[in-house]
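Just one protein chain is left out here, and the rest sit where they should.
Chain naming follows the written order as A and B, and within any one chain the residues start at number 1.
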Amino acid sequence: MSVNILDEAVEVWFGPQHVSAHGWATKLTIVGDFIVECDPNAGYFHRSAEKCLEFRDFRQGALIMERLCMLEAFLAEYPYVKAVEKIAALEVPERAKVMRTIMMEASRIHSLQFWWGQFAAELGLFAMLLWPWVDREYFLDSFEELTGSRHAVSYNTPGGVKYDFTEKSVKMLLRALDRIEERIPTFRDMILKSPTFKLRTRNVGTFTAEQGLKWGLSGPNIKACGIPMDLRKDDPDPDLAYNMCDWEVPITHSEKHPGGSDAYDRMVQRFKEIETSISIIRQLLPQVPEGPIVDPKARTKTNRLPAGEAYGRVEGTRGITTLWLKTTDKAQTPYRAKIRGPCFSSYYSLKHLVPGSTFADFIVIFGSLDPYPGWWDR
Amino acid sequence: MSPSTLAHYVIDRHPDVSSKEPEGNRIELIVPAERVRDVVGIISELVPDAFPESVFGVDLGNDKYEVMYFFWSHSNLMLCQLRVALEGDSPEVDSVCDMFPGMEWHERETHEMFGIGFRGNPDLRLLLLPDELQGKYPLRKSFKTDRSRLAESGLAESRPTSKESETSG
Partner (left out) sequence: MIGGGILLQIDFIAWLRGIPDWLYEVIRWVYGILYALFTWVWGLFVWIWAVVMDSFWFLFKAILFPGLIFVVLGIIFAVWFTRKTWGRVQARRGPYHMGKYGGLQLFADAIKLVAKETIIPDNAKRWMYRVLPSLLLIAVLIPFAFIPWDNNWFIADLSVSLVLTFAFLTVVPVVSVLAGWTSGSKYTLIGGFRAANNQFAAEIPLIISSVGPAMLAGSLSVMGISQAQANFWYIFLLPVNFVTFMVSATVIVGLVPFDAPVADSEILFGWRTEFTGIYFTMTYFAEFAKQMLFCALMVAMFFGGSYGLPFIPPVLNFIIKFLVMLFFFVIVTSSFFRLRQDQVAHFCWRWLLPLSLLNVVGAMLAIVYIPGLAELLQLGGG
């Protein structure tokens, strides 16, 4: 190699064959150990979901949505289902509203467990990879008991949900919650008080809330800056049960970066999110009302939809996830479905966030934004 | 700032913008293509924490397109939608990514999927599509999807489609 790697700019492709690049590749220009330019490259995972949705009817579309991000399957299906319900004017029964909320929060918990295990392992502590994933197994077992499958659950359907709670599935869900509540405090202290973790994540990937908002970051990334931007409270959905329980939006005030956040604060924030979700589920589980689980007219009404446009939004694990739907009269399939994934903006923000940091910090910055290629490639 | 206040302010400044009735926390403004930058500029002034949710295109057929902009404000609890109508084989509109950097990739994706040009966007390369794709602008209704190997897959030929969204092939 005849380039002087210490003084001249060298282009390095981070991915797609890389231990930490799970389906993406970024072109980094580095001088010595510092990254001067970052050009994120998307499209390795593109499955043309938006075009596929134009060829699936209104009950099949949710299955495509959940496969965009299997980790938060319950949350991923919801925007589509909500948009269809708006156009078809369906009425969701109370029981379905509460069940949906419970399962969506359970999905959030186990997706965050996946994330922090992987983040800690990428920082070098391989032991931390499997410990939270063991706890995830309890959640996945309860999902399997409820819906028959662990990840691709296909639970939400326009008008309600497909599977009813049984005693066994509720018991398994409670067992998963007990187990997580028992183990999270130990893990959280192990990570947040570890001096090497602080060394690696403090002052890394810092941005202020204004910058983050302009780049399109949302969800825990902005809540870690101290702004309680959460769709569950800001845009209360009448078809979900978040107002039936008492909870506060978890935010983190950073000591070192007031009004902003670094990777350490985002870790703190996501642990708080897990705790909030656990408390929501615990409050809602005793309150599930009796009744049907789906609108009785849902089947007939979703065969053909009238013309209309609807915008379904949900606060996903990684940020605001939306789906805009347009139908023509007596349509069996959507005319246009636009999916907005939160990680589309996280991946874009790397262009501004990464230059100036060292090569080793790249994966810390990106990991702390909770990336998932399914959401930006769709 | 409530949705109707914003709408009144924008319409006072630019009378050729019209709006539908605000429903709840949503306001929809129908903006002609030349006014996009002005309206987005007003939004970024009046609503300091405007969150750029998405920009995307809709193909209405017969070379008519619509571009939708969505902004959400947490402090005002308001969702603002802009609807821009465009026409032509390669329509163009001004880019807003200097005011809202988050829109840069949304505009880039809209360009590669629909062929709508964004004047001023620094980077309009292909984002999600592979370089080897045959044909351009896949999300247009005139883009024929490749159904040549459907028989091989053993799947049922007929799929529930509506007349408007059916492509030939």
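Quick note on the criterion: a residue touches a chain if its C-beta (ideal position, glycine included) is under 8 Å from a C-beta of that chain, and two chains touch if they have at least 3 such contacts.
Values in this document were obtained by computation on a predicted structure and should not be read as measured data.
Counting contacts over the entire complex, the absent chain touches A. When the missing chain is restored to the complex, the residue among A:S20, A:Q211, A:S279 or A:T328 that touches it is A:S20. From the options A:A89, A:L199 or A:A307, the residue with contact to the unseen chain in the full assembly is A:L199. Of the options A:L71, A:A120 or A:V161, the residue whose C-beta touches the omitted chain is A:A120. Annotation for chain A: contacts to the undisplayed chain at residues 1, 5, 10, 12, 18-20, 33, 120-127, 129-131, 134, 194, 196-197, 199-200, 358-363.
Keep in mind that, in the parts below, only the chains that are shown with their structure count from here on.
Averaged C-alpha coordinates put the centre of chain A at 24 Å from the centre of chain B.
Interface residues of chain B facing chain A in the complex, by the touch rule stated above, are 25-26, 48-54, 56, 58-59, 68, 70, 72, 74, 77, 79, 81, 100-106, 113, 126-130, 138-139, 145, 159-162, 164-165. For chain A in complex with chain B, the touching residues are 42-43, 46, 48, 50-51, 54-55, 57, 209-210, 213-218, 227-229, 234-235, 311, 320, 322, 324, 326, 328, 330-336, 338, 340, 344-345, 347-349, 352, 377-378.
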